[in-house]
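Every protein chain but one is kept in place in this view of the complex.
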Amino acid sequence: MTRIAILGAAGYTALELIKILLRHTDVEIVAVTDLHEGWPHVAMIHPSLAGRLDLCVEKLSPAEVAARADCVFCCLPHGVSASLVPHLLDAGTRVVDFSADYRLDDPEVFATWYNQKHPDPERLGKVVYGLPELFRDGIGDAPLVANPGCFPTSAILPLAPLLKAGLIEPQGIIVDSKTGVSGAGRTPRLTTHYPECNESVSAYNLGRHRHTPEMDQILSTVAGTAVEVVFSPHLVPMDRGILTTTYSQPAAEPSEEKVLETLRDFYADEPFVRVVDHLPGTKDSWATNFCDVTARVVRGRVLTISCIDNLIKGASGAAVQNFNIMYDYPETTAL
Amino acid sequence: MTRIAILGAAGYTALELIKILLRHTDVEIVAVTDLHEGWPHVAMIHPSLAGRLDLCVEKLSPAEVAARADCVFCCLPHGVSASLVPHLLDAGTRVVDFSADYRLDDPEVFATWYNQKHPDPERLGKVVYGLPELFRDGIGDAPLVANPGCFPTSAILPLAPLLKAGLIEPQGIIVDSKTGVSGAGRTPRLTTHYPECNESVSAYNLGRHRHTPEMDQILSTVAGTAVEVVFSPHLVPMDRGILTTTYSQPAAEPSEEKVLETLRDFYADEPFVRVVDHLPGTKDSWATNFCDVTARVVRGRVLTISCIDNLIKGASGAAVQNFNIMYDYPETTAL
Amino acid sequence: MTRIAILGAAGYTALELIKILLRHTDVEIVAVTDLHEGWPHVAMIHPSLAGRLDLCVEKLSPAEVAARADCVFCCLPHGVSASLVPHLLDAGTRVVDFSADYRLDDPEVFATWYNQKHPDPERLGKVVYGLPELFRDGIGDAPLVANPGCFPTSAILPLAPLLKAGLIEPQGIIVDSKTGVSGAGRTPRLTTHYPECNESVSAYNLGRHRHTPEMDQILSTVAGTAVEVVFSPHLVPMDRGILTTTYSQPAAEPSEEKVLETLRDFYADEPFVRVVDHLPGTKDSWATNFCDVTARVVRGRVLTISCIDNLIKGASGAAVQNFNIMYDYPETTAL
Partner (left out) sequence: MTRIAILGAAGYTALELIKILLRHTDVEIVAVTDLHEGWPHVAMIHPSLAGRLDLCVEKLSPAEVAARADCVFCCLPHGVSASLVPHLLDAGTRVVDFSADYRLDDPEVFATWYNQKHPDPERLGKVVYGLPELFRDGIGDAPLVANPGCFPTSAILPLAPLLKAGLIEPQGIIVDSKTGVSGAGRTPRLTTHYPECNESVSAYNLGRHRHTPEMDQILSTVAGTAVEVVFSPHLVPMDRGILTTTYSQPAAEPSEEKVLETLRDFYADEPFVRVVDHLPGTKDSWATNFCDVTARVVRGRVLTISCIDNLIKGASGAAVQNFNIMYDYPETTAL
């Protein structure tokens, strides 16, 4: 039985995380905290948890959290996370961090994209990126796992095998993503007010989205050479799901069958990546930890389509997958 | 050519009003104001108006408004409206008021339901309720018209003819309404945050919704006896539209055909009420000024179904219909 | 380990059932059949099952099904179900039937509402109605359980305790339901074509919906006197969820607290009914087996609001709950 604390309880990733952990037979949620709320029952924040988790939301110091929990899922905003995580680690707690704070290796890159100095720069470059399909070996013993961003997961999973196999050129990769609205978080804003974003598709943060350097870094590692993607996120009127379309230049004469075969081989033993022949929709992986991937060659260009549930494989499901690896539970437990 | 000013430009009713008035060949929009904004171009608030209305949003006193405009559409919140309208009227401007401030006859009832003293109590009881299908005669010469609430319009139109004809009992009428989210306005709140209200139906303000006394008052007037409805609004995941289901006790042996015939006769000459045989959906009247009505008798109970677009017949379309009557334009102009 | 067969694999209830059973540690799905398809892999019909259930859809006789399975979940249309179920029972298989075929006690009532002679009339009146909250005792040893309709579940759960306690009059009960589109099944029709039903609310089958006699029968049993409800279903643009609003006359001086307390007491030990103080939305019980219930007294009328996921507590979740009771598994297993 592993004792779990969840920091930052008010958001959608925390809610999904709790729902998954309630199905996990080997964990106990012992504390749920939130910086702002600090008192009401978790079911007052998330009515869907009524009768399922009887805990109040507390305001706890890292030491108090560490005293109760073996493992902490940290669902706090970037910047905030890295100011607490060192204390948790020092106290001997292991951490799965949902924020962007420990995903990038370079504090300069972090500062450029997040407009702030990193609170814990020395640790950068030493934290495993929690995408088991690429970095499983480093996760098992890790004290801290940086849970990947939702868009990067959807883009890296289809592209990494092709870059690794040298099938596509590392230059000029385009990543066109379509995401449901829960990706924008739970704080009400005009852009996510129902009558504004319903019945509308829009692009946002073109070329400026903070998940860009994360894709660059991981794909560069995989390719062994610098990769800089053009990343365009689009907001789509649905609760959850990301579909990512990538476009890249083939390294040699392209063959659709070769591309698909490479993907199939790469993910043959992965429990949560399904390489499919048809064009998947986000509904196929809705509320699951699956990533569905396929590829096409169109007029000499290699296209991939990948779908995930942004809250599950793009956040809380991946976190539990990492947790299972860290604590040596079967990787698919509760997922 | 009638010169128009619109007070309170940031909301959805103002946007729809502008779109309708841009189709009106005999009006010119001369001023658009907002209390909070006060400066940006109207297209910055409503991007859909880009290239269609070249006006800045101004902060104007009632006197400044009256100096420019013949008629004012007042889209301000309740309470605010009644503090400005007297000045506009004194300056000789005519007003169509979208707020609830002048709909109720009794300042006590207003105070009870709106938790505030009415700023202009003497005028109450002397303002015409702008539902042309019932009160057309009083609208033509009115200096001030109280534009009806969206739910009351959807409930009064099917019920009034049946009460007038004595076909249903005035006691125990149930009004169960289903509304799109734009009815909640444009201010972001958690309840109207996309991932909260999408894919969900919920009831709200059961028995406490402020449109209740408005229904009571008009239906009592029509019935010639006190009517108190049980009103239950429900929030439905769509942008616009209200479907209202009413349940009432027949006064005598009920006949579906008699009920339908009474409705058909009552609205025979009305341009915007369509009595239909089939069960209408809100999409049939979507983006129009129509109210679709039908009736059924089920196990001795009289049911009506009515559909409107809450932003058009429930607000801005009705306002322009009233305006057309006030200024002697053909009633359907621009609608 | 209980061996399960599922008849009628192409619909949404079968899909949800499979997803639930895949989480059930004590069952094995040994056969999946469909009358029309008869050959492709289950993942071709339901892409979301890729990699999760490796079974072909077969065309099997009842004898073949019985040879393989201990328990059959029958997701076939009404009429079809009752032509197969007797053979399954004769072969010693136990059955949870999703159709309406065994819900009504009286073959005449069935013939009236379903426009066909019942294929197995002698069995009617002897089959337990699979609503554990009311009829748990009869489910444990039952060879055949009639799984309730989605609307009846949503209406009976809030009304039964109030009728039983004599708090409301059995006459004149109104049931106004709002349902997501999956309730209409998976066969494409114009009424459920996306651009027709999206952004629209509509009423359908007013007073003629086939779930009406089911509500009448169970509520009459509970009340000990004839109950005839006025039932109005409405189609709402969302995938899943039912919110039901009921209106009834109190038997004596009504008190909201008394009504709520009666509900709380009645369901105190039930794992899947949550009596809440706030007004629930369907999203609170989305993708769960919960029914959320509350009540209000408005102007002397008793109102209840109840929410379920029509595919879970309204169908497949309830079926697994019944199955768990039948086979003596903990009632909440996999739910």
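Should a chain be cited, it is by its letter among A, B and C, assigned in written order, with residues numbered from 1 in that chain.
Assume a contact is a pair of C-beta atoms (placed from the backbone, for glycine too) under 8 Å apart; a residue touches a chain by one contact, two chains touch by 3 or more.
If you're wondering where the values come from, they're calculated on a predicted model, not measured in any experiment.
Chemist: So which of C:D34, C:E133, C:E199 or C:E331 would be touching the chain we can't see?
Modeler: Once the missing chain is taken into account, the touching residue is C:E199.
Chemist: For the chain not shown, which residue from A:T187, A:S200 or A:T225 touches it across the whole complex?
Modeler: Considering the complete complex, A:S200 is the one touching the chain left out.
Chemist: Can you say which of C:R186, C:R264 or C:R299 touches the chain missing from this structure?
Modeler: C:R186
Chemist: Pick out the residues on chain B that sit against the missing chain.
Modeler: Chain B touches the missing chain through residues 23, 47-48, 50-51, 199, 274, 276, 278, 280-281, 283-288, 290, 292.
Chemist: Against the chain that's been left off, what residues of chain A make contact? List them.
Modeler: Touching the chain left out of view, chain A contributes residues 172, 174, 176, 178, 180, 196-204, 206-207, 228, 230, 232, 234-241, 243, 245, 247, 279-283, 286, 296, 298-299, 301, 303, 305, 307.
Chemist: What does the interface between chain C and the hidden chain look like in terms of residue numbers?
Modeler: Touching the missing chain: residues 12, 180-182, 186-190, 192-199, 237-240.
Following the convention adopted for this analysis, only the chains that are shown with their structure count from here on.
Chemist: What's the distance between the Cα centroids of chain A and chain B, rounded to whole Å?
Modeler: So the centre of chain A lies 46 Å away from the centre of chain B.
Chemist: Between chain A and chain C, what's the gap in Å when you average each chain's C-alpha atoms?
Modeler: 36
Chemist: By residue number and range, which residues of chain C touch two or more other chains?
Modeler: Residues 199, 280-281, 283, 286 of chain C touch two or more partner chains.
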